[in-house]
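Missing here is one protein chain; the remaining ones are kept as they sit in the complex.
Letters are used for the chains, namely A and B, taken in the order the chains are written, and counting of residues starts over at 1 for each.
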Amino acid sequence: MTKTNAGNFFEDFRIGQVLRHATPRTLTEGDRALYQALFGSRFSLQSSDEVARKAGYKQSPIDDLLAFHVVFGKTVPDISLNAVANLGYAECRFHRPVFPGDTLSTVSEVIGLKENSDGATGVVYVRSTGRNQRDEVVIDYVRWVMVRKRDKASPAPEAKVPALASAVDASSLFVPQGTSFRGFDVEASGSPHLWDDYEAGEKIDHVDGVTIEEAEHMMATRLYQNTAKVHFNQFTEGQGRFGRRLIYGGHVISLARALSFNGLGNAVLVAAINGGRHVAPCFAGNTVFAWSEVLAKAPLEGRDDLGALRLRTIATKDLPCGAFPGPLEKGYAEGVILDLDYWVLMPRR
Amino acid sequence: MTKTNAGNFFEDFRIGQVLRHATPRTLTEGDRALYQALFGSRFSLQSSDEVARKAGYKQSPIDDLLAFHVVFGKTVPDISLNAVANLGYAECRFHRPVFPGDTLSTVSEVIGLKENSDGATGVVYVRSTGRNQRDEVVIDYVRWVMVRKRDKASPAPEAKVPALASAVDASSLFVPQGTSFRGFDVEASGSPHLWDDYEAGEKIDHVDGVTIEEAEHMMATRLYQNTAKVHFNQFTEGQGRFGRRLIYGGHVISLARALSFNGLGNAVLVAAINGGRHVAPCFAGNTVFAWSEVLAKAPLEGRDDLGALRLRTIATKDLPCGAFPGPLEKGYAEGVILDLDYWVLMPRR
Partner (left out) sequence: MTKTNAGNFFEDFRIGQVLRHATPRTLTEGDRALYQALFGSRFSLQSSDEVARKAGYKQSPIDDLLAFHVVFGKTVPDISLNAVANLGYAECRFHRPVFPGDTLSTVSEVIGLKENSDGATGVVYVRSTGRNQRDEVVIDYVRWVMVRKRDKASPAPEAKVPALASAVDASSLFVPQGTSFRGFDVEASGSPHLWDDYEAGEKIDHVDGVTIEEAEHMMATRLYQNTAKVHFNQFTEGQGRFGRRLIYGGHVISLARALSFNGLGNAVLVAAINGGRHVAPCFAGNTVFAWSEVLAKAPLEGRDDLGALRLRTIATKDLPCGAFPGPLEKGYAEGVILDLDYWVLMPRR
């Protein structure tokens, strides 16, 4: 029996199956610093213990997306090692902050299966849940991926496609307990614009662009223990579809989030990801730009210090975003690589 | 109203104006490790908690230049986002050590303004002060930058050029309180040469060279939250003056300091920067070399365990320094990229 992990094929999944993923991972100040060096984020809550303490945290929390990538990375060896494509995310909620010293683990449950008409692949829906060392849920989300069948002749399972919310309802967003952002220091944060100042329909070009290097996206992806082969192996990828290593889609999400600081400097927390599409692949040498639209605003029950903004952030490659390139009638404007729909929390006046 | 930061233009500055910069930043062991990986420094005081404790510190202090870059980085969005050129530094003093866990913030005061004769740009002089979470000054320095005017038609302000010391006086250098370098372990430090062994006029070729990669200088610069666009955006810079990303001048300073270990292995602390010129731009792929001249020696009042050396360190690109390339009658020898004048502290016999 081979001792190497060949990953699961479509036939290996069944509805209700629970996969407890390896490898638990203790996050530290070291991970935070690497994330800082790789993405250059400037949100003050994740940058300064003093800002965090003033808001009621014991110390500065780990960036929400760093925690997401770690929770996600664990699922790759079991869920998507034989994936053809990552099709989507939904219902991703950030339940509570992660601090240096916390150890994250992930469990996934198969909640949907649907073989494709070609008989060679199928779509697997999983709900993945990241927990800390106290078994408290930190992040959960649904994703669906197209996975190869081991054998085209295998019978198709009964199709089940889960009903998924098109967006996380604002009323179910988690707000960090024991915190207050009343009187949030906007000189320290670098932006005078608070929740009250944004309007649905408002579009913001985040202006700056950042070029990705091979070393950067590989270091980031290894930091998360994400083992998807396409990111690391030029020998094999050089002979493949693109002729080069593909950048982890989450790398673009983190770059877009960091770029969005310029215009959304007080979007202190990511509360939910409603959905996301990696519209086109991204490669080393590409320069990533981003713009955002405010899709909606929502107050948060019991909190007059924080409000929620639903954002759509579009990232592009080698295409500045002054003209807000995005979805077309059919498909997307050339150059668009990410279409992300998510909720952020922002202090109120 | 746009919510993105367009930076300040020359017209936006006035004498006496105080700018409190975003984003406070807590430095940690993670930042230290990244700095180590990026520059390879070997000064024992910053490498070993044991060496630091023996000298009276609670633990190993953060590299002086890492703290400098963080303090400096905060000023970029407000001071130099529209800068044409960084013209100089002066009167930079390191007041006290920074330890993991300290949170640094920066405030700048405009101390000089002078419009250029072209009417399109002007020189802005600021004194920037970095403080820790106890509001203690950690680093202060003056820098002046050439900044674009928003509108050529704007009237020129009254010119004021501050009087700046050509060098920090040795008597005003800060020496870390509660420390003693008596009996400093030169086997641990790797160099037998102490303050007593150096002479004014002595020149030292630091011999080694190190090639810079794009991923390295971008990771370093993001670690400092320095947002200057020219370092990150190949799409735009590829169409610009140099056709490529420009490396943050401070990256070269840190490389030169790390290279200077070979010959100045007991220069445990940087106490002041008297002045610095980025003589020519540096790009990824360049190999940086360095040499130093001892400009002066000074004892330190009340300390017989430490002395000060005033150094001039020249860094070059793709040019070994055995022949001590430096300033010519007019300009600099081809290949010189940095001319830095600074004080270091070194244990005495």
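In this text, a contact is a pair of C-beta atoms (placed from the backbone, for glycine too) under 8 Å apart; a residue touches a chain by one contact, two chains touch by 3 or more.
Bear in mind that the values here come from a model prediction, so they are computed numbers and not experimental data.
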| item | value |
| --- | --- |
| Chain not shown: contacting residue from B:V84, B:A156, B:V207 or B:L295 | B:V207 |
| Which of B:L34, B:A55 or B:V126 contacts the chain that the document leaves out | B:L34 |
| Residue of B:S108, B:S189 or B:N274 touching the missing chain in the full complex | B:S189 |
| Residues from subunit B at the interface with the omitted partner, ascending | 28-34, 36-40, 42-44, 47-51, 60, 187-191, 193, 197-198, 204-211, 213-216, 262-265, 285, 287, 289, 318, 320 |
| Residues from subunit A at the interface with the omitted partner, ascending | 2-5, 20-26, 28-31, 33-34, 77, 100-101, 103, 105, 133, 213-215, 218-223, 225, 227, 229, 232-236, 245 |
